[in-house]
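Take a look at the following structure, please.
With one protein chain withheld, the remaining protein chains of the complex are depicted in position.
So, chain A:
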Amino acid sequence: MRKLLFALLALCLTAGLAACSGSSKNGSSKVTLTYAIWDQNYQPAIEQAIRKFEDSHPNIKVKIELTPWSQYWTKLDTGATGGELPDVFWMNQINYVKYAANGIIMPLNDQMEAGQIDASIYPDGVLDYYTNEGKHYGLPFEMSSIGLFYNKKLFDAANLPYPDETWDWDDVRKAAEKLTDPANGVWGIASTMSTEANYYNTIYQNNGFIISEDKKTSGLDRPEAIEGIQFWVDFIAKKQSPSAAQMSETSSEKLFESGKIAMLYDGSWIVKEFADIDYTKENVDVTVLPKGKVSANIVAATAMSLNAKTKHPQEAWELLRYMASREAALIYSSTGSFITAVNGTQEGWVKSVPFFNLQAFIDSATKFPKPFPTSKDTMKWFTLEEEYMLKAWSQEMSVDEMAKQLAQKVNELLAQE
């Protein structure tokens, strides 16, 4: 036993030493860049693009660093404090202003003004998702939008026509009532307490807003927003949707995958899972969100940002530029992993699941996109909002009362920004 332990110890030490000498060798002519991501499901697509990049840039080697979503920001924050960040990394709309304000990510204006990026390849406005005070902090590569998933089997059983682009809120309400079947444990719709997938959409569809254009006031206590939230809470009150408690026990997606829910608003990110499960594969399809006073759909884009203190700014920029290019987008799209952010490259994704009408997501994202609302310190009011919304969702408090209290608190936070 003791011998074994010593052997192991010796082995570890040599391994450690070998690792040290390995990393110090790299500095010579070949540049090694690191590229950080948070989703393993997207890794194969990213890897393919990176291989192509390395082929055309023989002096650059790129290492992918995967940190799952739940630890990604902790790791990034620690790395930022210690001055040890990847050269290029994924960024989202909620967090980029914070990183920009602290000088952690590099503004890309110089490169863009020098014409190294053709801004017209991205859908209108998407670059602005990562623009703060006139400075661009990220180039998008992935987008998501929201659709109405429905269970064809349950619609057939209730003798109802499938939802389509002509539907409005009233159609949803009527269908939810008819589809609800307590005897069989079936709910007409799921009022998931989700910003992006649910109530932000209905607030915008009702001509409301979350945060004013000047980022000074919350719009959540306006009648338009209250109605947009009430739309969802009503389903719970009428027992046409599972309660908040039920959905925290079993997510609405799991219930939908088991045929317990007839209609579900959800994001393009869930398509892969529904396509992998036999039940949803056979019985489910998707269409654009029903309209309220207007059509609206929350669109979010994931971007890549450049480490402001990278040791290889030129090479890192080359990498970022390639990964946001049309050529790379076509590679991502061919794997069917996600909606690409470059105009006209989404066909591969749409065709990746031929039995769902995925074009609905592209149409929503291009025809009536609403960017995910953000301010300087989005995370602060976002967390607060979740806490207050739960009170309305669990019917502890009326939507009116909740919205008033919440908006007041959010306004206080916005005033501090």
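In this section, a residue touches a chain if its C-beta (ideal position, glycine included) is under 8 Å from a C-beta of that chain, and two chains touch if they have at least 3 such contacts; residues count from 1.
The rule is short, and it goes like this: contacts and distances are computed from a predicted model.
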Among "Monosaccharide-transporting ATPase", "tRNA uridine 5-carboxymethylaminomethyl modification enzyme MnmG", "Multisubunit Na+/H+ antiporter MnhC subunit" or "Carbohydrate ABC transporter permease", UniProt's protein name for the complex chain that is not shown is "Carbohydrate ABC transporter permease"
Of the candidates A:Asp156, A:Glu177, A:Glu273 or A:Glu417, the residue in contact with the absent chain is A:Glu273
Would you mind spotting which of A:Thr74, A:Gln314, A:Gln395 or A:Gln408 touches the chain that isn't drawn?
-> A:Thr74
Cross-chain touch to the chain not pictured, restricted to A:Lys260, A:Lys370 or A:Lys409, is A:Lys260
Where chain A meets the chain that is not shown, the residues are 5, 8-9, 11-12, 15-16, 19-20, 23, 34, 36, 38-41, 63, 65-71, 74-75, 78, 81-84, 86, 250, 253-255, 257-258, 260, 267, 269-270, 272-273, 276-280
